[in-house]
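In this view, the complex is presented without one of its protein chains, the others remaining in place.
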Amino acid sequence: MIDYLVAISIIVGIYAIFAIGLNLEWGFTGLINFGHVGFLAIGAYTTVLMNLSGAPIWLSMASGVVLAAFFGLLVGIPTLRLREDYLAIVTIGFSEIVRLFLLNEEWLTRGPMGLFGYDRPFEAMIPFDYNYFLFILVFGSLAVIYLLLEKLVHSPWGRVLKSIREDEDVASALGKDVFRYKIQALMIGSAIAGLAGAFLAFNMQYINPRNFIPMETFYAWIIVVLGGSARNKGTILGAIIVQSFYTGTRYLQDYVPLASHQIAALRVMVIGVLLVLLMMYKPQGLLGRKEELTLGQ
Amino acid sequence: MSILQVEGVVSGYTDIDILNGVSIHIGKGEIVSIIGPNGAGKSTLLKTIIGMLKPRSGSILFDGRDIAGMTTHNIVAQGMGFVPQEKNTFPSLTVMENLEMGAFLRHEFTDILNEVYHIFPVLKEKKNHRATTLSGGEIKMLAMGRAMMPEPQVLLLDEPTAGLSPKLREVVFEKIMDINGTGTTILMVEQNAKKALSISHRGYVLEMGENRFEGEGSTLLEDENVLKLYLGE
Amino acid sequence: MVQEILKVRDLKKYFGGVMAVDGASFSVEEQTIKGLIGANGAGKTTLFNLITGYYKLDSGKIFFKGERVEQMPTFKKAQIGMVRTFQLTKALSRMTVLENLLLGPKMQSGEHIRNIFLRPKMVADEEARIVEKALETLEFFDLMHMKDDYAGALSGGQKRLLEMARALMTDPKMLLLDEPFAGVNPTLARKLVGRIKELKERGMTFLIIEHDMTLITEVSDTLSFMNQGRIILEGAPEDVKHDPRVLDAYLGGG
Partner (left out) sequence: MLQLIINGIVLGSIIALAAIGLTMVYGVLNFANFSHADFMTFGAYIAFVLNVALGLNIILSFFIAIAIAGALGVLLDFLVWKPMRRKNADLVSLVIISIGLSIIVRNAIIFIWGGSTRNFDLPVRRGIEMLGVTITHNQLIGLGTAILFMVLVHFFLKNTKLGKAMRAISDDINLARMSGIDSDKVIMWMWFIGIGLAGVAGILYGLETTIRPNMGWFLILPMFAAVILGGIGNPYGAMVGGMIIGLSQELSMLILPSEYKMGVGLGIMILVLLFKPKGLFGGTKA
């Protein structure tokens, strides 16, 4: 039972890390990144590929994080000066191209067959069930990221991000280089997604392009919106709720007369319905303040 | 009897009241001008009458019916027309299509179309041109023509001469009189107060969202207080 | 000796064939207050947008402190001391009133990620100074009691004050105010006039669009009158006000 809880918690932790990066971009800065999963994929594949080609696992992870941030920069440069919804279209396209690349460049990624047989940090040195160590590693990282982000968003730097979310004309009238801050937010958010990707690879021990479909991005969105955007605590809460829902409904097919593909579709549909209803009736999420809603309309 | 009667209207944008209880009335067939310094709430008054802004209190009686709070297209259907100061034509539509849109609620509009062409011959000449290709003066004509198409009982004009050269202003004022000549009641907001009042039957002066003065056009302009209002002495 | 802090030469801007600003030229001398008046649609706000870089100009030159700035992005102009407020107030709604003000000061060390982690003491000390200054400013603008409220919850007049307070927090060399008194109650408006004059004495320059003739006359050293996209008259407020051309434009030449 404990083993099972640990296994589930690791997934919660990975999604929380993945989504907390998005919260920096969307919740605090107002960037609509619909391609977050692309950075997750870059993090995962870079870590694995580096390691398989002989690099130590820590260096591999670091490369994954750095490369994800670099692609954040690459995507941001042409799009962050444009209207906010264009970023949504371009990022979703970007993440699909990443996925197509992983699927088709078999010389590098073995395509749909995926990759396995790579190291996990300290795996040889852990005398007990590795999952316990991974649990500590993931939640330790989540805690560190959470604290760093809290420090950042409550600093003058975070204040500028929020002002950009509210009205970037004001930010520039006050002398803030809006573009630079947006790029920074996107790069940091992408780096965090990259780290989540590395953990995802460690947890699954086998990665393939099917792990990185666009729907993964929207799991992060529902987590952020459900918890309350610009609330890092809310994001963690959102990750717990969404994962509980997934776990809780996993054994549904034992009780309802539906085929497994139907149950899978139903579960995703619930996520979609939840997203629509939240945006329509409770856009502040669970931990957001109600009075925010009526403002500025 | 007044065709349009505004009583104690309070209105404005989300967090600011611009009108703090304005009352005006317009008789059938009149030309009435509303003048006043910038920011007095003149345009807000027109937007409230046409239903783009919902009055917070007060009543607007149009031909005896209270139209306060109705949707814009319903108020237009009741017989009110409006020419905004800006954004008053459909740029990608042709002149003819603009006029047709004006007559959206009508089935038959040949007669009124001919009348509009008669008052504004330039529109007939350019009927197949897209509105974006018109000059500033022609756009004003088209805007007025579009608003005439439903044959409204009352036509509201928001700064009809703003941004026009003195010569064109004259033309526009003449056209306004022509439109009035067809039996249409006119309520206009104008910065060009002297000229506007000179062609009006009556006028109102607004200041800070309230009525200040009211009277016949010619007498208002000779009023010392009106001048002071404008120049803040 | 008097220095021109802002010099605008032959500025032009068209919107789809319609001339909004048609060759406007004027200068503002350092440590003065210039009022900009004119009818609706005369091009005043467009002129502000051109000077501060929100619109690209079609032709003309802008000098700020002797330097050509027409190509300079808005945020850089703000950094060298040219700061504006907006006609339609732009409160940062989902930030508190205090946060709005704290945003003002330029070049805060805490706006750089590395300082936050490497020099926390410096950032904290600076923040403390900024908070202190912000509280003083809030006190003056009668907004102290709302400091922890969301800015979106303020009334229209209060938002205007907030915006001016926030702009002052940047320590600007020159402040461009777009209708700063609209919606502000008369007592406070008088107080603002006093404050603006005081700031001028301390070296600040102002360019103010305003339609309340009494207040603008009271506060300005010189008035510029704009009509149909051009500055057609400049001078002492009393002279400008009584010029027949101004009277004509406001009441119509007939």
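So that you can tell them apart, the chains are marked A, B and C in the order they are listed, and the count of residues begins at 1 in each.
Note that a contact is a pair of C-beta atoms (placed from the backbone, for glycine too) under 8 Å apart; a residue touches a chain by one contact, two chains touch by 3 or more.
Here the structure is a predicted model, which is why all the values come from computation and not from measurement.
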item: Displayed partners of the chain not shown (whole complex); value: A, B
item: Residue, one of A:L5, A:L59, A:L82 or A:V256, that touches the chain absent here; value: A:L82
item: Listed residues A:V178, A:I207, A:V225 or A:I240, member touching the removed chain; value: A:V225
item: Sole contact to the chain not displayed, among B:E100, B:E170, B:E210 or B:D223; value: B:E100
item: Absent-chain contact - pick from B:S2, B:S43, B:T72 or B:S198; value: B:T72
item: Listed residues A:L59, A:M113, A:I136 or A:L266, member touching the removed chain; value: A:L266
item: Contact footprint on chain A, counting only the chain that is left out; value: 30, 32, 34, 78-79, 82-86, 88-90, 92-94, 96-97, 100, 103-104, 215, 218, 221, 225, 259, 261-262, 264-266, 268-269, 271-276, 279-280, 283, 297
item: Touching residues (missing chain, whole complex) on chain B; value: 50, 52, 71-73, 76-77, 81-82, 84, 87-93, 97, 100-102, 104-105, 146-147, 150
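Basically, only the chains that are shown with their structure count from here on.
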item: Chain nearest the overall Cα centroid; value: C
item: Chain centre separation (chain A, chain C; CA means) in Å; value: 42
item: Rounded Å distance between chain A and chain B, as computed from the means of their C-alpha atoms; value: 55
item: Whole-Å separation of chain centres (CA-atom averages), chain B against chain C; value: 33
item: Of all residues in chain A, those that touch chain C in their complex; value: 151-152, 155-157, 159-160, 162-163, 165-167, 169-178, 184, 230, 291-292, 294-296
item: Residue ranges of chain C touching chain B (in the complex, touch as defined); value: 16-18, 39-41, 154-157, 159, 179, 182-183, 211-215, 217, 228, 241-242, 246-247, 250-254
item: Contact set on chain C toward chain A in their complex; value: 52, 54, 73-76, 78-79, 83-86, 90-95, 99, 102-104, 106-113, 116-117, 123, 127, 150, 152-153, 166-167, 170
